[in-house]
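Here the complex is missing a single protein chain, while all its other protein chains stay put.
Up next, subunit A:
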Amino acid sequence: MRGPGEAEPRPAEAGRVPPSARRTDTAGGPPAAAVTVTAEGPLPDRSYDIAIVGAGVVGCAIARRLARHPRPRIALVEAQDDVGQGTSKANTAILHTGFDAVPGTLEARLVREGSARLAAYAAESGIPVEPVGALLVAWDGEQLAALPRLARKAAANSCSDTRLLDRAELYAREPHLGPGALGALHIPGESVICPWTTTLAYATQAVRAGVDLHLNTMVERATWDGGHHLHTTRGTLRARHLVNAAGLGADILDHHLGRDDFGVRPRRGQLLVFDKFARPLVRHILLPVPTALGKGVLVAPTVYGNVLLGPTAEDLDDRRATGSTAEGIALLRERGRRVLPALIEEEVTAVYAGLRAATGQEDYRIAAHPERSCVTVGGIRSTGLTASLAIAEHVTALLTGTGLDLGPERDLEPVHMPNLGEAFPRPHQRPGLIAADPAYGTLVCHCERVSLGEIRDALAGPIPPRGADGLRRRTRARAGRCQGFYCGAAVRELLERRGRGERG
């Protein structure tokens, strides 16, 4: 078993444009691959064969898939300062089976295929997954009557291991469930996963295989003269082929490309994360019976050992409205109190809101536009994380269909991600690792038990965090109940010391 220290060794600098952003990364064995991750200064003056706009979980998965072909030069372009900063960071962190998808849709197929692919990839890459299963809980007679129909729909989505539970069996499985539940549909295949590690794993493999990642690069305009010119906040980037994975901005980028096939209407989902003391209260993902208004508010364990309550579903016009509201929090607490009354007695350790890219159609909006050498990957809703690897496969086939010859293909070096999950040993729980490097026994963030060694590794990784939020997603530092009361200043010191170029 490789330790995090081996998985993320300190890189040596290897000057190129801009000097600080070019890293030599020797993980994955020889030969040493040059990694290009930039976040400031003008974009490198080179033209790419393929540009992927949007480094969310879908964009990163596509970059990783295309990186299997060594020949094309690929750029992954992201407006924000880190991968997975949009919809990908603020979701319900569930690895779906697709049991409730609309049978026959593209989404249903890609979720089903993606689910199996991601489960295998997670096991191989050290991404924490807990196969807790889900219970679709009926709270009235009408919902109870709907369960057999949902079981048949699940079977139509190749999810045939669901089972109806009566009241007694439901409460035996979930003793802390609030009173009044009548029965449930058990979907054993549903899991919880770490969405941040997933996105970062894709991006890490992509950049190690030669994809250039350009952060802080917002596409403001795009023109076409037989090739694409992306006019960004950091200059112009040229590419022969384009993949639009811009998430909430996918319709705007499509408009620049001369396509107006759909409009994105952000749907805000607010979520509450409860203290780890709440984790023993719930064993499964607890889902409400879906209605025409959406999938409703769920209660789910997280792989970090917290409990998640959410999301709300609010249709908005503002694509930056990622704030929580008093009404949203009150609604979630009211719903949560009914499902799991003891949950509301525990402290909330985080409140966040994410925007899903709703398009007014109950399916993904993935289409190739061969006349413009581009593929649009739009309308990827809450299932995008689960489907990401299958979407990447699908998009690659579409790109080939636009006349792109990707050339030979190879297997990528596997990636081994640091474990953030509670179901697997964390570094401070591994005596051999601490004996080899005492930094893994030196805890900095006490609530989440994050060691100095993990923070050091994240700061030295191929795609280092550029702020406290990025470090939190990579290590969980400051993500606990004290939110930095104890460790905030010490964690910031480590970040800033790294920024000043100091070691240790």
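Everything that follows uses one rule, which is that contacts are C-beta pairs under 8 Å (C-beta built on N, C-alpha and C of every residue); 3 or more make two chains touch, one makes a residue touch a chain; residues count from 1.
Basically, contacts and distances are computed from a predicted model.
*Asks:* Absent chain per UniProt: "Oxidoreductase", "Intermembrane phospholipid transport system permease protein MlaE", "VWFA domain-containing protein" or "Septum site-determining protein MinD"?
*Replies:* The chain we cannot see is recorded in UniProt as "Oxidoreductase".
*Asks:* Any idea which of A:210, A:235, A:263 or A:488 touches the chain not displayed?
*Replies:* Looking across A:210, A:235, A:263 or A:488, the contact with the absent chain belongs to A:488.
*Asks:* For the chain that got dropped from the picture, name the residues of subunit A it touches.
*Replies:* 273, 277, 320, 322-326, 328-329, 347-352, 428-429, 431, 434-435, 438-439, 441-443, 446-447, 449, 467-469, 481-486, 488-490, 492-493, 496
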